[in-house]
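Structure first, then comments.
All protein chains but one are shown at their positions in the complex.
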Amino acid sequence: MHNMETREKIQFKPETVAEINRIISQFPQGKQKSALLRILHIAQHEFGNWLSVEVMDYIAEFLNIKPIEVYEVASFYSMYNLNPVGKVVLEVCHTGPCCLVGAEKMIKHIEQTLNIKPGETTSDGMFTLKTVECLGACGYGPMLQIGEDYHEKLTIEKLDNLLNVIKNKNN
Amino acid sequence: MPKVTIDGVTIEVDEGTTIMNAARKVGGEIVPPAMCYYSKLDKSGGKCRTCLVEVTKGSDKDPRPMPKLVASCSTPIMDGMEVSNKTSQKVLDARKGVVEFLLINHPLDCPVCDQAGECDLQNLSYEHGTEGTRFEEKKRVFDKIDIGPFIQLHMTRCIMCYRCVYTADQITNERVHGVLKRGDASEIGTYIEKAIDNDFSGNVIDVCPVGALTDKTFRFKSRVWFLNPMDAHRNCDKCSGKAVVWMFGEEIYRVTGRKDQYAEVEEFICNTCRFETKDLAKWTIEGPRHISRESVISQGHYEMQPLKIENNNEETK
Partner (left out) sequence: MGRKILLEKTGIENINTYEVYRREGGYSAVEKALKKMTPEEVVEEVKKSGLRGRGGAGFPAGMKWSFIAKPEGVPRYLLCNADESEPGTFKDRFLMEKIPHLLIEGMILSSYALGCNTSYIYIRGEYMWILRILEKALEEARQNGWLGKNILKSGYDLEIYVSPGAGAYICGEETALIESLEGKRGNPRMKPPFPAVKGLWQSPTVVNNVETISSVVSIVNNGGEQYASIGLGKSTGTKLISACGNIRKPGVYEIELGISVEEFLYSDEYCGGINNGKRLKACIPGGSSVPILPHYLVTKTANGEQRLMTYESLADGGFATGSMLGSGGFIVFDEDQCIVRNTWNFSRFYHHESCGQCSPCREGTGWMDKVLKRIEYGKGNMHDIDLLVSISKNIEGNTICPLGDAAAWPVASAIRHFREEFEWHIKEPVKCLETNYGLVKETELEA
């Protein structure tokens, strides 16, 4: 469970507010709660890759709904991180079809290379490894998702390459 | 009015009545058990699957049987519908399965549970459960959370009936708890450490079919079957003031709503009555609360005991 801590005030950037208002306008008057899932995605992106209680309370206020309604939703869907994660989250599919073509080897390789287990973050805060269920890339496995990008038909070499590129970009 | 036949008993009911409520109109053996449905709570029902029944004939118009068992609490009757509850082996088997599912992760800590003796799950298990378990895995556990000074939450005992959530939504003015996470990790919680505290929050205790939500002011004080439940009322500016006070000698150990034969309260009561009015002088005792003869609570034969209760209640005069 999370404790309230005092922090600087959470606020969306003005352009984000405009985007959110555009999304809300796609639903009938009074049905603004329908925008919740998308707003949570946006908030997660804007506020450091995870959803703190403060951020969720802010969204509740923004949409004029109860905070518990936001917690209920945020904790239901697997894409929302309710705890801090690394800068880059490696979401590797480990469902059947990907495993038929070697997903487990890829996961093992990432574990060994980064010295973390699924659910853990590297000590430098760079990578979090997450195993996820089917991402709809079964014919192009093994695969992983980083942010919005799918990386498919992975091999050990491709994986090493990818990790190096990310490391270099973030150094 | 449309007719429905349940286990051979035919009855006329209003259009839109569910199979469960039609059965309750008849009463007795043909009523399916309910762990999540609560007639006073909108949207409740359909979840626990203990009330599954077999529809052997859809209606006079379309006599085909329904392919699957249906939840009697959320399936409306059709004219000419024929339903098997206790007379269907399929239903009894399914119910046995459901009871097993409800119990595999349940701690079975009845000896230390305040709900014991008035627990719907206990009753259901006696009737439909089996001896022993086939579950060899570790039982699910949850982090303990504190939801305030009056209500104790034991998440491990919860069967996810959602009644307490609907109660908070429909009876209280602000809901601060809900269902978090999903699947078998779902839990009732507030997410942040927050007390569930408003005038009617205590009703979540009465609607809880198991010992997941219990009265902190009554915690470990006594087993319910050692107490004498008495209908009582008082003048209350928040609720009807009609309650049951559970007495040990001359002392009130706890206060609850008045529950009917389906363990549903007749009226919701406020927290002041429930938690803060334990002084006998503040209540007018009407007489013993009738409890089913099958209940362990009846073992005290309290209804037969002459009780010397002096009503010196100032408030009610």
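Note that the chains take the letters A and B in the order they are written out, and that residue 1 is the start of every chain.
Heads up, the rule we're going with is that a contact is a pair of C-beta atoms (placed from the backbone, for glycine too) under 8 Å apart; a residue touches a chain by one contact, two chains touch by 3 or more.
Quick caveat: nothing in here was measured; it's all calculated off a predicted structure.
Considering the whole complex, the residue from B:V4, B:L41, B:V55 or B:L69 that touches the absent chain is B:L69.
Among B:V13, B:M81, B:C119 or B:I159, only B:I159 touches the chain left out of the display.
Within the whole complex, the absent chain has one touching residue among B:V4, B:V179 or B:I269, and that is B:V179.
Interface note: of A:N49, A:T95 or A:T113, the residue touching the hidden chain in the full complex is A:T95. In the full complex, subunit A contacts the hidden chain through residues 26, 28, 31, 33-38, 40-41, 69, 72-73, 76-80, 94-97, 99-101, 104-105, 108, 132-141, 145, 148-150. Interface with the hidden chain, as seen from subunit B, comprises residues 45-50, 52, 67-69, 71, 74-76, 94, 97-98, 100-102, 104-105, 134-135, 137, 140, 159-160, 162, 179, 181-186.
We take it that only the chains that are shown with their structure count from here on.
If you average the CA atoms of subunit A and of subunit B, the two centres end up 40 Å from each other.
On the side of subunit B, the complex with subunit A involves touching residues 143, 145, 174-182, 189-193. The part of subunit A that touches subunit B in the complex is made up of residues 1-4, 53, 66-69, 71-72, 75-76.
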